[in-house]
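The other protein chains are all here in position, but one chain of the complex has been omitted.
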Amino acid sequence: MVMDYFLVSLLNGVIYGLMLFMVSSGLTLIFGMMGVLNFAHASFYMIGAYIGYLCSLHLGFYAGLVIAPLVVGALGVFSERLLLRRVRPQGHTHELLLTFGLFFIFEEVIKVFFGNFAVPYQVPAGLDFAAFSVGSIEYPFYRLFIGVVALVMFVAILAVLQLTRLGIVVRAAVHRSDMVAALGHNVPTVFTALFGGGAALAGLAGAVAGAFFPTSPTMASDLGTLVFVVVVIGGLGSLSGAVVGALLIGVVTSFAVGLNVSLASLAASLGLGDTLTQMGGLFTVSLSSLAGTIPYLLMLLILLLRPSGLLGERS
Amino acid sequence: MRTLKSKVLALTALATFSIFSAAIQAAPLKIAGMVPLSGASAATGELYVQAMTYVVNRFNENGGWHGEPIKLEFYDTQESTGVASDRFQQAVAEGMNIIAQGGGSSVAASLSGDVRRWNRRHPDQQVLSFTMGGEAAGLTGENCHFHHFRFATTAAIRVQALMEAMSKTGALGEKVYAINQDYSWGHEMQEAILANADKYDYEVVGKSLHATNKLADFSPYALQSQRSGAQTVVTGNWSRDLLLLLKAIDQSGVDANLATVYLDQPGSIAAAGSAAEGSYIAQVFNAEAAKEKGAAYMEDFKKRIGTYPAGLGNNGVISMMMLTKALSSLPKQDSIDVNRIALALEKAQVDDWPTGTLTMRASDHQLLLPLVVSKVSKDARYKIDNTEYGFKPVQLLSAEQARVPADASCEMQRP
Amino acid sequence: MLTVNDLHAHYGKSHVLNGVRYQLKPGEIGTILGRNGSGRSTLCKSIIGLLPPTSGSVNLGGRELAGRAPHEVSRAGIGYVPEEREIFLNLSVDENMTIGRKKGIPGAPTWTPEELYDLFPRLRERRRVKAGSLSGGEQQMLTMFRTLLGNPLMILIDEPTEGLAPKIVGVVRDTVLEMKRRGIGVLLLEQKLSLALQIADHVAVMGHGEIVFEGSVEEFRANHEVRTRWLEVS
Partner (left out) sequence: MSRVMSSPVARYAWLAATLLLLVLLPLTDSATLINVATKCLIAGLFAMGFNLLWGQMGLLSFGHAAYLGIGTFATLHMMNAIDEGWGLPAPLLPVLAGALGVVVGALMGWFASRRTGIYFAMITLAVAELTHVIADKWQGFFGGEAGVRSIRTDWWLFGFQDATSVYYYCLVWSVLLVIALWALLRSPFGLLMYALRENEERVRFLGYRTHSIKVVGFAVSAGVSAVAGSLMAFMNESANASMFATLTSAEVVLNTVIGGSAVFLGPALGAAFNTLFGYYIGGLSHFWLLYQGLIFVLVIMYAPGGLGGLFSGATRQAREGRLAHHAPAYAVGALASLLIAVATITVVELVGTVMGSSYRVLRLTSGETWPPVSLWGIDWHPLGIGTFTFVLVLIGAGTVLLRWAMASHRQALDRIGSET
């Protein structure tokens, strides 16, 4: 019985982590290559979900899985070519602030068109069934579907990065973009492509995950800082770091929920008595209610102890 | 360009104002509707606009307050305490007499505090504070004051109603799991769930408090409730946290009834879809439960406003019905004295509310109102959000059945 | 032919190139010597577009390249081997070579990976290894090969023998001579006088952002004053 729950918790955490990875992958590559932390990246995830929703109304759910990444990718290319590139000479801070502004605009534009509330983007009936049961727990097939899409995406990104010339150029440019340029590669265009590609990945993630989690204008801000946490923990610019960071956060959050432990109860079990319980306040807050905060604590620790992240290279 | 939306809505209201503006009289009663008209809660704000306009128009058409129409103005709080305070300053500067809040508890608490301080400083221009949406216990508890009235329920009221109806119909079971947001509202919900355990003979097999509107994945919570073997999961969650919880519970195949409070927020049923089916809710109003009277109210509202009243909008109707009832009991005055209105409100009794009698408890200024516990079902008469689902009544509780004792921490100083 | 004319460049507000003039023909080995801070590396970066010059001209076979982006300069036929052997440490030797590969302009000498590996077989043995684990000499050869795979008309090599074992210096020399044999113009930029004087066709010396001496190897050897004033430390 306990084992069942352990396994399901683990699976939950892994799949949530994989979903985080889908959004973070583009972010970390873009940062690695151009040093831009794109605040609007999670917005691409949100827009992908809305486009997936629109497609599901008119063209069907699966069409959305194709169209959403294409449209969002085009939006990414547009943002990079027409906006980001123009402020690049003023430095990274200006690029970061620009994406910060885009983040606001994207959210408000979505509100203008779709209103403030969640839209009814649903899992298609063909995918809405239990994949298996562990004891009395049914495991929804769609969660596995999300996980599979993320894995396929991971494998595809890896294949492109490892096996194609474009991938090699991108990996090289992540570390020394000026040398790549001196060898005759048009780095700004590669960056535009990468930005578009990263946006498309986030768009696909949105189209897939939006049907499971509600599609609402706050999707971006809900995930916005969390994906930063993922890439910082993993190491800015490191794709495998993003996988590790995302899985770590997914699993830790999933298990923390089950732990009704607080500082006070810990102290009591260590024989320190009830003083902390009587003091109340922070000491009686249970770990499970802090589940959403743990990622930030992890990030803070990483930043202070190993700023290059778990898998990032020391700079 | 000023508040386009409410302009469209208030078309009918404007028409009636213009009839009366010919006969200008001194100092009409002015009500400031403090509701969110932009931002994440704008749709809720709109419900209050519709509801208040409905009652006030009807009252004005029937002659208003001694021939004087009530004026109703709306201010956008953006569901932020800072903005609400600004709008309060603006409203009192524009001579408003009643500050009627619709939306969340934090804005309600902030406005009630603003009114209390304003009245202390301006004894000659006092105003009343109506809470139509805040359900935090403190509003009629430690922070209660004579000029504040609550026309909404509290966690204690809602939970007791849910437990009463669900245990009567055998839906409750013996094991209950409480999942709530980790802030004062969620804490109050959890306390209420614990407090009712003996009375309705159930055991709280687990309780979780989670960060508010921060988590993206609720499946761990669904798993916890599954693990506990709970037969009913009770939650005070709203908006996104409610949707995520509903979906997680539905998709994990958790075999428990879900008891909720805010499932009738606009858009919730549409977004949750089939995941919401079978969930229970304690509602301020359900037309189907009130039979013909309910239908008549629904149709009259639709005739005047263009849509059926929904969810928290009914709190707006109730508050304005109570107010107009109280006004009608007062003799004609030269100037507006809110203390007399407040005293009249304490004694007001509304009998033509479709689900039963409404009265105001004088000791803490909490409205005593009937509640309906319903279940999301395809059989419901009135469908929600253009879906095939609606709220099918399970039990109608009279105001007497639904009341809970006044909070002992309320020490009201009366004039 | 590479012609640099009256080239000026700035780092922020400091004026680092002060009207440089220089010429190099195909199949010729030229060298520019100069101490650290003489403007040698900056000249390199200005020619290949990493540091856009503020004024002046860089001309390759009639095409004006000053101010163009690095990839355009590279595609026009100027190869660059940087001073600090900036290989991509996280990529394998083969992948490093792949990045350098490009068509080159018509008429430029062409190279294949296999014939390059023939020049330095050790690198072929280690082609699947991450470049980060290579020795300094191996890295230097990899940097040169990588650039040659782009089939350049001219190649700029910054500090080709810095810190290398004598044996490797020999390989570098042979490779440079092979480039000359195939008709590439080679510009060696050095701080010391080691390799350059053995193989260069002509010598220039830089100081304070200017060319302060130009002539044949013999003329340079004869000019004691230039050597003490602009080169030897003491």
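Each chain carries a letter (A, B and C) given by its place in the written order, and its residues are counted from 1.
Just so it is clear, a contact is a pair of C-beta atoms (placed from the backbone, for glycine too) under 8 Å apart; a residue touches a chain by one contact, two chains touch by 3 or more.
Since the structure is predicted, the reported quantities are computational estimates derived from the model, not experimental observations.
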Partner chains on view for the chain not depicted: A, B
Of B:L29, B:A109, B:L128 or B:I384, the one touching the omitted chain in the full complex: B:A109
Positions on subunit A where the hidden chain makes contact: 35, 37, 83, 86-87, 90, 92-94, 96-98, 100-102, 104-105, 108-109, 111-115, 221, 225, 228-229, 232, 236, 280-282, 285, 289-290, 293, 296-297, 299-300, 303-304, 307
Positions on subunit B contacted by the hidden chain, ascending: 1-5, 7-9, 37-39, 42-43, 46, 75-76, 78, 80-83, 85-86, 89-90, 92-93, 104-106, 109-110, 113-114, 117, 120-121, 136, 138-139, 143, 182-185, 187, 211-212, 266, 306-307
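Definition applied: only the chains that are shown with their structure count from here on.
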Chain at maximum distance from subunit A, centres defined as averaged CA atoms: C
Central chain (distance from its CA mean to the mean of all protein CA atoms): A
Inter-chain centre distance, subunit A versus subunit B - centres from mean C-alpha coordinates, in Å: 37
Centre distance in Å when subunit A and subunit C are each reduced to the mean of their C-alpha atoms: 44
Partner subunit A, residues of subunit C touching it in the complex: 48-50, 69-71, 73-75, 80, 82, 86, 88-91, 95-96, 98-102, 146-147, 150
Touch list for subunit B against partner subunit A, complex: 39-43, 182, 208-211, 213-217, 219-221, 223-224, 226-227, 240, 243-244, 247, 251-253, 255, 266-268, 270-271, 273, 385, 387
Residue ranges of subunit A in contact with subunit C within the complex: 165, 168-169, 171-172, 175-176, 178-188, 313
